[in-house]
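Quick one: the structure is below, questions incoming.
The block that comes next holds chain A.
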Amino acid sequence: MKRILPHPLLALVLLIAWLLLVGSISPGAVLLGCLLAIGGALALASLAPPRLRLRRLALLPGLLRDVLVEVVRSNNAVARIILQPAAKTVRHSGFVRIPLDMRAPYGLAALACILTATPGTVWVDYDAADGTMLLHVLDLSDEAEWVRIVKERWERRLMEIFE
Partner candidate 1 sequence: MTAWADHLLVAPIVVPMMAGAAMVLAGNARPSLLAGLGLVSTVLLLVLSATLLVLADAPEVRIYRLGNWPASFGIVLALDRLSAIMVALTSVLGFAAFVFSLARWHRAGTHFHPLFQFQLMGLNGAFLTGDLFNLFVFFEVMLAASYGMTLHGSGVARVRAGLHYIVINLLASLLFLIGVSVVYGIAGTLNMADLAARMQAVAAEDRALLEAGLAVLGIAFLVKAAAWPLGFWLQGTYAAASAPAAAALSILSKVGIYAVLRVWLLLFGTGAGASAGFGTLPLTLIGLLTIAFGSVAVLASQNLARLAGASVLISSGTLLAAIGMNRAAVTGGALLYLMGSVLAIGALFLLVELVERGRDIGADVLAVTREAFGAGEDEEDGEPGERDAVGVPIPATVATLGGSFLACALLIAGLPPLSGFLAKFAILAPLFTPGGGLPSALAWVVMAALILSGLATAIAMMRTGIDAFWASPAGTPQRVSVLEFMPVALLLTLCVALTVAAGPALDYATAAANALYAPADYLRPVLKAAEAAR
Partner candidate 2 sequence: MPETALLLILVALPFAGSLVAGLLPTHARNAAAALAGGIALTSLLLVWMAYPSVSAGGVLRADIAWMPALGLNLTLRMDGFAWLFAGLVTGIGALVVLYARYYMAEEDPVPRIFAFLLAFMGAMTGVVISGNLVQLAFFWELTSLFSFLLIGYWHHTTTAREGARMALTVTATGGLALFAGMLVLGHIVGSYEVDAVLEAGNRIREHPLYLPALVFILLGALTKSAQFPFHFWLPNAMAAPTPVSAYLHSATLVKAGVFLLARFWPVMAGTEAWFLIVGTIGLVTMLLGAYVAIFQNDLKGLLAYSTISHLGLITLLLGLNSELALVAAVFHILNHAAFKASLFMAAGIIDHETGTRDIRRLSGLNRAMPFTARLALVAAAAMAGVPLLNGFISKEMFFAEALSADAPLGLANILPFVAMLGSAFSVAYSLRFIHGAFFGPDPVDLPRAPHEPAAWMRFPVEILVLTCLGVGVLPAATIGPFLDLAVRSVLGDDVPDYNLSVWHGLNLPLLMSVVALAGGAALYLSLQRLLRSEIEGEPLIRRLEGKRIFERTMVFLSWRLARRLEAVAGTRRLQPQLRLIVAAAFLAGGAVVWFRGFGPGNLPPSPIDPVLASVWVVGGACALGAATIAKFHRLAALILVGGAGLIVCITFVWFSAPDLALTQLTVEVVTTVLLLLGLRWLPKRVQVPGERGPEVITRARRLRDLALAAGAGGGMAALSYAVMTRTPPDLLAQDFLARAYTEGGGTNVVNVTLVDFRGFDTLGEIFVVAAVALATYALLRRFRPAPDSLVPPAQQLDQHAAEPVEAEGGTRPVADWLLVPFTLTRLLFPVMALVAVFLLLRGHDLPGGGFPAGMVVAIAVILQYMIGGTAWTEEHLAWLRPRVWIGAGLLLAAGTGLAALAFGKPFLTTYFAYVVLPVIGKVPVASALIFDIGVFALVVGATLLMLVALAHQSVRGRRATSRVLTKPSRAVRAPVAAGED
Partner candidate 3 sequence: MELVVALAIGILAGSGVWLLLRPRTFQVIIGLALLSYAVNLFIFSTGGLRTGADAILRQGAAGTLADFADPVPQALVLTAIVIGFATTALLLVVLLAARGLTGTDHVDGREREQ
């Protein structure tokens, strides 16, 4: 089974992507989609990606919702910062180094996606040796607060899902 379909979850994603692309769920499309998904998974297998294990899938919808809310919220915040008159700049931006406990590659990737997708924060660097991550924050008032946000709001839940 593993040899035929090495990454079943990813294959499923590929099948969905295919169906989205062709915009049809006719038998032909599904059949071809399955073939391509298997092929894609095989191709991916040759790149030896880390194995993807999702442990607590139930957490995922909540996480997604929070991400969306956070995206909207920070969009608003950053838009304000951009549009405020130049004179009123009391804010300062800066880097924060955040120690991470998570080691799962997909978890880290997901964290990077979330942090980068929310305007106002950019994942800059990750140091595997000491497990710290460097974050740049547009409106940096309190470094500790950011460390807390990242660790509590995102890292913990991601670790539950991916580790």
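The candidate set was assembled so that all candidates are chains of the complex that A comes from, given by their letters.
Brief remarks follow.
The rule we apply is simple: a residue touches a chain if its C-beta (ideal position, glycine included) is under 8 Å from a C-beta of that chain, and two chains touch if they have at least 3 such contacts; residues count from 1.
Keep in mind that what you see is a predicted model, and the values were worked out from it rather than measured.
The candidate list 1, 2 or 3 contains one chain touching chain A in this complex, and it is 2.
Contacts from chain A toward candidate 2 in the complex involve residues 10, 14, 17-18, 21-22, 26-28, 31, 36, 39-41, 43-44, 46-50, 105-106, 108-109, 112-113, 123, 125-129.
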